[in-house]
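All protein chains of the complex are present and in place, except for one that has been dropped.
First chain written, first letter: the chains are A and B, and each begins at residue 1.
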Amino acid sequence: MSSYTLTEVANILGAEVVGDGHRLVEGIRPLDQAGPEHLSFLHNPKYVEQAVESRAGAILVHSADQLPGRDLLISGQPYLAVARALELFHPRPRPETGVHPSSVVADDLELGEGASVGPLTAVGRGVQIGAGTVIGAGCVVGDGVTIGKECLMHPRAVVEDGCRLGDRCILQSGAVIGSDGYGFATVDGVHHKVPQVGIVVLEDDVEIQANTTIDRATMGETRIGRGTKVDNLVQLAHNVQVGEHCLLVSQVGISGSTKIGSHSVFAGQAAAAGHLELGDRTMVGARGAAMKSFPEEGNVLAGFPARPQKDWMRSQAALARIDGLRKKVQQLERRLRQLESSPEGEKS
Amino acid sequence: MSSYTLTEVANILGAEVVGDGHRLVEGIRPLDQAGPEHLSFLHNPKYVEQAVESRAGAILVHSADQLPGRDLLISGQPYLAVARALELFHPRPRPETGVHPSSVVADDLELGEGASVGPLTAVGRGVQIGAGTVIGAGCVVGDGVTIGKECLMHPRAVVEDGCRLGDRCILQSGAVIGSDGYGFATVDGVHHKVPQVGIVVLEDDVEIQANTTIDRATMGETRIGRGTKVDNLVQLAHNVQVGEHCLLVSQVGISGSTKIGSHSVFAGQAAAAGHLELGDRTMVGARGAAMKSFPEEGNVLAGFPARPQKDWMRSQAALARIDGLRKKVQQLERRLRQLESSPEGEKS
Partner (left out) sequence: MSSYTLTEVANILGAEVVGDGHRLVEGIRPLDQAGPEHLSFLHNPKYVEQAVESRAGAILVHSADQLPGRDLLISGQPYLAVARALELFHPRPRPETGVHPSSVVADDLELGEGASVGPLTAVGRGVQIGAGTVIGAGCVVGDGVTIGKECLMHPRAVVEDGCRLGDRCILQSGAVIGSDGYGFATVDGVHHKVPQVGIVVLEDDVEIQANTTIDRATMGETRIGRGTKVDNLVQLAHNVQVGEHCLLVSQVGISGSTKIGSHSVFAGQAAAAGHLELGDRTMVGARGAAMKSFPEEGNVLAGFPARPQKDWMRSQAALARIDGLRKKVQQLERRLRQLESSPEGEKS
């Protein structure tokens, strides 16, 4: 394991040293696991006390005021600096370039400089793989696929025929790009397959995580915008269009032909029905499910069916008190009955 | 790309030409993407205007009245005709027959005429693969598996030991047929595995899509009826029985031993608890979850726990107004208090 002076680390991370720039660190650890040889980090002010007590040699923080007297790295973006420090201390080993002899690749493969295809991987005809891209073990890349530069396919990821990946895309293990969409023409109760002849396009810097499935378009493209990150076990149906820099958290499901604007977030197990339009910066809370379009920008939605989060919270609160409401109504009825049966009531 | 006259296409699709039967078309495209060399289609009357403006050379429609003056193909089942046209213009390339030399197959493999096993696929002992079936790259077929005629296994699909597929079944990438059921005998808080010694049977014309899992029966069979289509990331537990021509949409989960009648539909993320009986033509709406049996035919269910959709919609509507109800009760209470405290009220 390499070690670096704080000044060296600061230069690489774009941070500023407070304290001893000559101090050596050889790794990055959470506050409670760091020793004097480690850099640690503090994002969240509620852990200041833990930081004070930490044995870490140096700490990445937002502001020097938080930890007076310690050796610090100051960064305006401490979490991004942690990401950079993790890259520094855990450089990804690069596999040997070229095609592993156990793999089966068509003879027309265009393999970019420094790219590699791991063992036991099958690559079809007419495939282009960009410079520096790493295809892991046990993957399958179909006919006519294009993969950009500096991509990474983890073991056993699949890209089916004709799909296209931009540069710096990452597929985690078991991800399936370009499975058939769920399209059937039903006649007299029998479902006839509608051939799915479109493709999937992942723009640059897209990451698709483990065992997530993205269906090819019936015709045309299913498209995932630049910089969008999709967690594990997510389902994106045929002809879905996801904008740029979106976050789709685990187990989300988006039905066919729905369009999601850029910078949107779907929290865990959220969903959207088919053929909807959701504007830029739409947020759907955990388990929320958009069942109609919300084309305006910036909606914050929750619940099933999803509605503005404030409305949902109000009805959730009311639901929690519903039993009290029921009792209140019973009591009012008793009081009313008493009034009705009073002599004056009877007279009326 | 081949081109066809409208009359040729009409004959293949079982449609009728209105207009110029000699017109050549070389592909099928959506209304907004079609040019004069393309066939397009109109299912939904709300797109008539788009069809009028489309540059498509010809349009598949239900009735000639919809688009006077255009070259048309008339079909009583226009969506089915689209499916047929997609097959016509996008014929699936057939891989070379036989076993790819990189694959590992037992020497007792019975491989039907015209069938093929793609690269880097493992096939166990005692396996039968029917005529015309295509096993893709990176698949695993366990010992004693039987696969019918004209099936298609996409890359990296798995059929574990002893399972049986009928004719014309399709497995999308990452589908797992015959994983162990979730069965444990718990004694003093420790869970002991119950061996799962049954199998999975897919009847004819079943399609199982990407990364869906179907567990083998503990004993006996997990069975998916003829013509049933199962979308991505669905879970079907041990001993589940799904009837014929059902649709199970993405991320549905059906618990152990539940029986679902024929022609039933589970919309996205719907579910059923274990050991239930659901009659033929049961519909469960998106996110609905059947928590008890509904053995009668034709139930339309929604919500969690699922109840008749009408009841569910009524309580959803009431829930949306619950805050208003609460305020109304407060107001009634004030008015009642006023009455109670009026001189006549006090007398009573």
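In this text, a residue touches a chain if its C-beta (ideal position, glycine included) is under 8 Å from a C-beta of that chain, and two chains touch if they have at least 3 such contacts.
All of these numbers come straight from a predicted model, not from anything done at the bench.
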Option touching the unshown chain, where B:135, B:271 or B:301 are the choices: B:271
Full-complex contact with the absent chain, from B:11, B:44 or B:315: B:315
Where subunit A meets the left-out chain, the residues are 28-30, 33, 77, 79-80, 82-83, 86-87, 89-90, 92-93, 100, 102, 118-120, 136-138, 154-156, 170, 172-174, 207, 209-211, 227, 229, 231-233, 245, 247, 249-251, 263, 268-269, 286-287, 316, 319-320, 322-323, 325-326, 329, 332-333, 336, 339-340, 344-345, 347-348
Hidden partner chain, residues of subunit B it touches: 102-104, 120-122, 124, 138-140, 142-143, 156, 158, 160, 174, 176, 179-180, 182, 184-185, 187, 189-195, 197, 211, 213, 215, 218-220, 233, 235, 237, 251, 253, 255, 269, 271, 273, 289, 291, 304-305, 307, 311, 314-315, 318-319, 321-322, 325, 328-329, 332, 335-336, 338-339, 342-345
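Here, only the chains that are shown with their structure count from here on.
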Rounded to the nearest 5 degrees, what is the angle of the rotation relating the C-alpha atoms of subunit A to those of subunit B? 120
